[in-house]
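My questions will all concern the structure given below.
In this view, the complex is presented without one of its protein chains, the others remaining in place.
Chain nomenclature is as follows: A and B, assigned in order of appearance, with residue numbering initiated at 1 for each chain independently.
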Amino acid sequence: MTALLSGRGLTRMFDGKNGCAQIDIDLHPGEVTCIVGESGSGKTTLLNLLSLQLRPDAGSLYYRTDDGARIDLGLASEIDRRRLMRTEWGFVRQNPRDGLLRDVSAGANISERLMANGARHYGALRDTAIDWMRKVELDHGRVDDLPRDFSGGMQQRLQIARNLVTGPRLLFMDEPTAGLDVSVQARLLDLLRTLTSQLGIAILIVTHDIGVARLLAHRLLVMRRGRIIETGLTDQVLDDPQQPYTQMLVSSVLPV
Amino acid sequence: MLTMQFDVAETAGNRLAPDVMIDVSGLSKSFTIHAQSATRITALRAVSFQLRAGECVALTGPSGAGKSTLLRCIYGNYLATCGTVSIRDQKRGTVTVTGADPREIIALRKDTIGYVSQFLRAIPRVGAQALVASPLVELGVKEAVALRRAAELLERLAIPQKLWALPPATFSGGEQQRINIARGLIADHPILLLDEPTASLDAANSAIVSELILERRNKGTAIMGIFHDEETRDRVATRLFPLQAA
Partner (left out) sequence: MKSPCQWNETVTLPSKNDAVFRNGDYNFAYLDEQTKRMIRRALLKAVAIPGYQVPFAAREMPLPYGWGTGGIQLTAALIGPRDVLKVIDQGADDTTNAVNIRSFFERMTDVATTTLVQEATLIQTRHRIPETPLRADQILIYQVPLPDPVSRLEPRGTERANMHAFGDYGLINVKLYEDIAQHGSVAMAFDYPVIVNGRYLASPSPIPKFDNPKLHMNPALQLFGAGRERRIYAIPPFTSVRSLDFDDHPFTIQPWDESCALCGAPDSFLEEMTVDDRGNRQHICSDSDYCAQRRATQPAHVRHQEAMP
């Protein structure tokens, strides 16, 4: 298989009911996968299991490294897992406050992962930071401004730049557009769409916004009560939903 | 994972004859509307046909006969209930759409199947010209080249140049439809699926679209379409494929 990340039988339950159970999932390079479902459907638990923020009660997680080797992340050392998380993976949080360093400039935020990986040239770091601010359409003249001086949408783009700077192969996003104005959302979605097609990385997005899924995702997973109940090509799942719950979910979307 | 709800029909060794581009065999499609106490609506019943390179097949039949449904099943947008749809793909040989992995269908759409839907799905902030050019860009063509090709098509389709940079969400129905046609045609896919491409166009624009379709047919593209006006249909179609309400 060419999957970058594969979960098999992933299970993590809280209080015996909430959580997710028996999840099989494959994330492929160049593919954007969206998990949709209502609150409590287990989608955030699954995201946390896949991104190593949470240990599963049962199941395995395999990652294909750059040189094609397949490693069992459940058995990998913590040092390897952390290296993965700060180099080959990125995690964009719903609230930029949780994903940014609050007390240092935009440039320092973008540079952190590079420095953690050993970059030691200030001038080069700064040039890279400026370059990434351009790529995410932020005014690079503000490279020394603090995150709180940016608007919510700009902070979210800063968070994306901070994650993409190490050229990750896999990006996790938790409700990246929630809490943003509609016009700001459109801009962020457009940016994400462009970056994903340019970079060819695997992306997993958790969202409850069907519009976000329709625009960005190649593939859709519908979750309910901790299980994946339907999966397939995004437009197929949205235009020809099979499960009662998916039909209800799709028909609940307000038409534009 | 889900179990597929159709029977995999026996296709002839899963290989198509040299000039067959689409093979549909025993295709049925029904919808189960769970909100209406699992009402079952059958849209297609045991449809079989082949589409060859250089052919343009016009789907005919009354409203509700399943013409759009058939196109969507071929495009992978609808799941077949039973039967198979096989497509000739230059890189991958014969690909069976029914039961294919989402990635295979995405690749098929990128390289092989162009689809012009009835309505344009605009993408926020993306201008008309860039939207038209994007299928070419995805194929790896340089952006400048793709934009030039998009400009040629937009010009032929008589879209005023001042609109090119604007996102088409606010365009008129006819303009949006022509943007959609340009987007569907630009990548020179070997297979074209057209769902009422001229529905909201005036006579002059319909004629331009017919011309473009004919050019593609003559180049060997396999075309299947739904044409509401008989004039366009008679100009472009090499044969008719009638569908009865299932």
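Definition applied: a contact is a pair of C-beta atoms (placed from the backbone, for glycine too) under 8 Å apart; a residue touches a chain by one contact, two chains touch by 3 or more.
Computed from a predicted structure; not experimentally measured.
Considering the complete complex, the chain that is not shown touches A.
From the set A:Arg93, A:Arg126 or A:Arg227, the residue in touch with the chain omitted from the display is A:Arg126, counting the whole complex. Among A:Gly90, A:Gly107 or A:Pro241, only A:Gly107 touches the chain left out of the display.
Think of the hidden chain as still there; on chain A it touches residues 78-79, 82, 86, 101, 104-105, 107-108, 111-113, 115-117, 120-126, 143-144.
Heads up, the rule we're going with is that only the chains that are shown with their structure count from here on.
Centroids built from CA atoms put chain B at 32 Å from chain A.
By the touch rule above, chain B contacts chain A in their complex via residues 1-2, 5, 31-35, 72, 76-79, 102-103, 105-106, 123-126, 138.
Listed in rising order, the residues of chain A touching chain B in the complex are 24, 28, 31, 186-187, 189-190, 193, 197, 215, 218-219, 228, 230-236, 239-240, 242-244, 247-248, 251.
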